[in-house]
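Report on the following structure.
The complex appears here without one of its protein chains, the remainder shown in place.
Labels run A and B following the written order; every chain starts at residue 1.
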Amino acid sequence: MSRWILDHLWLIPAVPFAVSLVILSLPNGRHKSAAVLAVAGQVAALVLSFFAFLPTLQTPGFRAVQNFTWFTFGDHALRLGWLLDPLAAVMLMMITLVGLCIFVFSTGYMAGDKNFVRFFAYLSFFSGAMLGLVISNSLLLLFIFWELVGLASYLLIGFWIERPSAATAAKKAFVTTRIGDLGFFLGLLWLYGRSGTLLFYDGGDGCLETGGLNMLGASATFIALLIFCGAMGKSGQFPLHVWLPDAMEGPTPVSALIHAATMVAAGVFLVARAYPIFSLGAINGVTASLMVVVWIGVITALMAALIAIAQADIKRILAYSTISQLGLMMVSLGVGGVAAGMMHLLAHGFFKALLFLGAGSVIHGCHGEQDIRKMGGLRWLMPITFSTYAIGMMALSGVPLFFSGGWTKEEILHVTAHWPASRLPYYFLLIGVLLTALYMTRQIIYVFFGDRRVASQHAHESPRVMTMPLIALAICAILFSIVLTPAWPWLHDYLTGTAADVELVRLIQSTLFLSLVLVGAGFALGIWMYRKVGVQDRQRPADTDPLEFAQPQLFRFLENKMWIDELYARTIIAFSWMSARLSDWMDRHFWDRLVRGFGGIGQLLGVFTASIDERGINAGVDETTVGTRGLGRLISAAHSGQIQTYLSVIAIGVLALLLFYAWLA
Amino acid sequence: MSSAAVVIIAILTLAAALAAATLQKLMHATLSFAVALVGVAALFFLLGAEFVGLVLVFVYIGAVAVLIVFTILLTRRDVGKDRAANWGGAFLAVAVFGGLTWAILKTQSVAVVAPHIRLVTVKRIGEALMTSYVWPLQCVGLLLTAALIGALVLVMEEKP
Partner (left out) sequence: MTPTLQLFLIISAALFSIGLLAALSRRHAIFILIGIEMMLAAANLNFIAFWRFSPQSQPPTGVMIAIFSIAIAAAEAAVGLALVIAVYRHYRTTNVDHLNQLKG
């Protein structure tokens, strides 16, 4: 079976894809068959992944590659391939396991939605694309799946398309990640131009092997940075993080699967996969591109943690926490701890999916309310949700010893502390740990402790179909820590391709105490700050946040996400407005006239005087009115609506191209 | 294959094509278009691609030209006279032709005579279609089906 699956790796993504197609063709009312099909597809993918996982356990540093030719032009063959190595195998296991929990949860959460069938079709489609992404052995194939997960994300964020906010958020996510993907694509082309191959591993000639790397030379830095652009977009790194919080407009299981556990981690995965390019020519483990990765990660981790303190929407807090954790992973990769970063990615996948599903359960119980200031006192009403959420929260905060997040975070702190270039990222990350504990304490106090408020009056525990995945994920979040401890660093050695051994002494490390102190301080600070939440103070009204009361300006700054959206609106979007206006002007006054210019030299004079008359006089009036009109109108005004005008422009283009080539030859 | 035959057929073809592009009556233009296509098919014959020539005749003159005629009949009310040509279009077309000709004459590697070749029999084409080109063939089949259904949906009477 294991032998067989190595030759048929493509089956793993193909199964969810096929399921997705079948579900799409179901009539709209067939809720039950859609759910059964989707879950069955996910189970099949899990089983296949497990069989693919087995052989990687047997030999350290296992790698199975299966390349094929996509098509040939002339002497060039464009080759794609599948790849199974420890990195891909653990991702497969994580995605299918978390995915299965979330699929089951969704059957409860989405029950009653009129587009239930469509939801599962999209979800299966996403699952297939994500599985394909991790086992690609070609940057091009990876890029294809990369775009497919982007498409799935777009479809699912905008799933409740009748809400304008969801439609806007979907568009924003799509456009923002597209900015990063443009860089990624350029990097891909550049890489192909230099090395002549996009295969990762190809018996020594792949672009991650010495054969390909030797041809890169000094351009490796730029290629790596361009690829990192794509990772920044997908993984919500500063400055392209703005889409991720808005993506919470989608249904909560989507947030859990796509925008917490798997897709957003794809950026981290990409950097880990392309690590040989990033670290090419490293001196003492430091290169220019890795330096950028580290600092972007530090900025993201700290900024997002700060913003999370002042958010009121339960899902947005988790979204910012995701951004912050992804920043942490990037730092880890940048300082050379690839295994540590990937371990955190996997652990994060489990506990963040758990937290999001817990949040979904809370929202479900509170009848769709997402504002934590309106909840409170839920711990007796939703005991299972509360206890699993608490486990997730402790894993996220990094409580040592029993929770997976604690071990991986310490591992990251450990490698960051030994980064030769600078100690600053280490100190920043320590602040980040404190802040994480603080905002999670705040959230949990608001939601589960204190008196019941508006939304929690009639709250109820969720049905079993939703609590079972929570319990399963909570168990995963705890049990997973067994393979993460420094005493038996099985996963670490599995990823780096060495054999693991047991040594209990390594359990006790200095970072362990440090993080214990920091996390404890974060909890204590949180409990002290938010002990009177929802209670009328002598000076403070009941519905204001304690931090808001103490530091109104700081709170306003953080609550509004450091005004980054507004900053973009003033700069980048304003710039594109300007260029749209310029294009419009060019179109009306330059291109259009060029086309018309062909309309007979004899008529030219007449046309010219007429246009001076029309445009010279009208333009003055128009320009002022145009200034007040909307952007959409401006862009649409660029089109004359005459197909033959368009066709003429194409013909002119053909002519220009022809002359250009003839001139070259 | 002699130059004289090629030139004569080319002149006929291009004249018919020019007529199709400039005649005022739509029906006349369509017939000229069919004649031009016969000319192109004749060129295909001369080049040794008999099968493609036949396909061109069947598909274009048998199907497309007839379809165009039907469309003209169906949109009868509007079939007035069309103006022959506007100067902008003519200028662009001449410019493109000039550019192409210049590029062709400038490129020395295309000034070659035809090598002697083995005939392309229908049998060989059929074999190629069923072996190396079987996927494209299936895709084209799917495309044609989709186009057929799409065209039907487009022209179906809208329900009141």
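Assume a residue touches a chain if its C-beta (ideal position, glycine included) is under 8 Å from a C-beta of that chain, and two chains touch if they have at least 3 such contacts.
No experiment lies behind these values; they were computed from the predicted model shown.
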item	value
Interface with the undisplayed chain - residues on subunit B	1-3, 6-7, 10, 13-14, 17-18, 20-22, 26, 29-30, 33, 36-37, 40, 43-44, 47-49, 51-52, 55-56, 59-60, 63-64, 67-68, 70-72, 74-75, 77-78, 82-86, 88-90, 92-94, 96-97, 100-101, 104-105, 110-115, 117-118, 120, 124-125, 127-129, 131-133, 136, 140, 143-144, 146-148, 150-152, 154-155, 158
Footprint left on subunit A by the chain that the document does not show	633-644, 647-648, 651
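Heads up, the rule we're going with is that only the chains that are shown with their structure count from here on.
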item	value
Cα-centroid distance, subunit A relative to subunit B, in whole angstrom	49
Subunit A contact footprint on subunit B (complex, rising order)	86-89, 91-93, 95-96, 99-100, 102-103, 106-107
Subunit A to subunit B touching residues, read off their complex	595-596, 598-600, 603, 644, 648, 651-652, 654-655, 658-659, 661-662, 665
